[in-house]
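One structure, pasted below without further comment.
Complex shown without one protein chain; remaining protein chains in place.
After this line comes chain A, so read on.
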Amino acid sequence: MTVEMILHHHIASVEKLALTTSGCPLVIQCKNFRIVHFIVPRERDCHDIYNSLLQLSKQAKYEDLYAFSYNPKQNDSERLRGWQLIDLAEEYKRMGVPNSNWQLSDANREYKICETYPRELYVPRIASKPIIVGSSKFRSKGRFPVLSYYHREKEAAVCRCSQPLSGFSARCLEDEHLLQAISKANPVNRYMYVMDTRPKLNAMANRAAGKGYENEDNYSNIRFQFVGIENIHVMRSSLQKLLEVNGTKGLSVNDFYSGLESSGWLRHIKAVMDAAIFLTKAIMIENASVLVHCSDGWDRTSQVCSLGSLLLDSFYRTIRGFMVLIEKDWISFGHKFSERCGHLDSDPKEVSPVFTQFLECVWHLTEQFPQAFEFNEAFLLQIHEHIYSCQFGNFLGNCQKEREELKLKEKTYSLWPFLLDDQKKYLNPLYSPKSQAVAVLEPNTVSFNFKFWRNMYHQFDRTLHPRQSVFNIIMNMNEQNKQLENDIKDLESKIKQHKNKQTDGVLTKELLHSVRPESPTLKTSLCFKEQTLLPVNDALRTIEGSNPADNRYSEYAEEFSKSEPAVVSLEYGVARMTC
């Protein structure tokens, strides 16, 4: 008997289907792509469950979210230490700023210039405060160009901002100066790239609303480039289409691929990846600084800046480094997590899987470079889980200012220390940090390198997964190797001691056993853990999750055995559940 739990915050939608003879079907779709079907025998119960779930899954206030009541039994100082684990000032120091060209600006210390930026911002040393203020007035939501990543060796910078309020002809001298300051802060290359991550058409349409993009004639030494990533609405409906296709029962191979194609999902993922590669090449090959923006500079810009940094800097490919990257480019720079993830009952048009796309791009990189990342797929999935779970404070709110007002650091816990405690689960056993070949990643974005991420979008559909995990076994082997090596050392030192003492061998033997009494069973228990309890000659045994009845091999299944849905008990009585 196991207990399955679904967090209320994970529920994306609840649907009541037409009454059947066995009861009233209830379908719950979760944000972590889990789909659960319940059949509740009595219609009234079903209706009650339906209404309760609707209420529980849509909260109106932050204070009602799980994070505010979650209590992992830590005291205040432990909680605070958890929040201090990731320190962005430390991170900028690691990158090599402040330095002779870049400095910390106190312009936004009180969130006066830009509410959605963090308090601490790094800007070119020669950019004075009036220039910053002037530029911020010319940028959408005041998000003026600031440093996102500094490449120490190349002395080139990745900067980010929002679109200029240029309309058809407006210009702003301070903004032009600020961009010039950024290019001057690069001692090697005097020109810089301005990447507008939107499709050209969208950017042009924005001009009618008094926004738009930089006019190359007004800025000295810039090279302007569109990269064509679609907006949040396109991404939302693309994922919607993808999930619809995958939810189809008895999906054929052809419907799957035509659905994958028409959803456009992989095309969007490739666009994000191509943009990050463009950025990386500008820095590595041309030694040029890059300024990235989209419309507001918190969705596509975050994707491109963070993914670009990940390609450039192997630190971000470690477990801790990846946390830093998310804190820096996503949380601190105001990616609107609460709106994009629909944490509260708010505008559904603001919901979009922008961060999920970022995780998917990282997953594609881990597939192409299996030795370049310290973490594994489970780490990405776990982070994705908690973006929506509202169990920890990190992703609540839409910007740093809002988080401070919610007093998240006093009232909730940070996710990162919990992930670090569980680090073992998230390690990639093939990780080779010293390999020079992976210093800068140069992914190949030929179309056939992009695959459907089954383990994300079918996380809970166990029948679709591989039934044995290579990662687990290698992990175990690695651990065993370490343990055995320690044992050998241990034994050798003990033998030495005994030789010195000239005691008899009986004692030695006892000691030998006491060192590793469990080792003879290690090898056998390694990979079929789930089966060790079962007798060996039972013909009907299978590896967990692998059963012919689950796999629906044919329409003749009824000729053979029928699979019964599991019976579960809900708070309201007994129901049958199929996942």
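In the analysis below, a contact is a pair of C-beta atoms (placed from the backbone, for glycine too) under 8 Å apart; a residue touches a chain by one contact, two chains touch by 3 or more; residues count from 1.
Note that contacts and distances are computed from a predicted model.
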The complex's invisible chain, by UniProt name, from "50S ribosomal protein L14, chloroplastic", "Myotubularin phosphatase domain-containing protein", "Probable glutathione S-transferase GSTU1" or "DNA replication complex GINS protein PSF2": "Myotubularin phosphatase domain-containing protein"
Full-complex contact with the absent chain, from A:256, A:418 or A:460: A:256
Touching residues on chain A - with respect to the absent chain: 246, 251-258, 260-261, 264, 266-267, 270, 368-372, 429-430, 432, 435, 437, 444, 446-452, 454, 457-458, 461, 463-470, 473-474, 477-478, 480-481, 484-485, 487-488, 491-492, 495, 498-499, 504-506, 508-509, 512, 519, 523, 526-528, 531, 536-537, 539-543, 546-551, 553-554, 556, 559-561
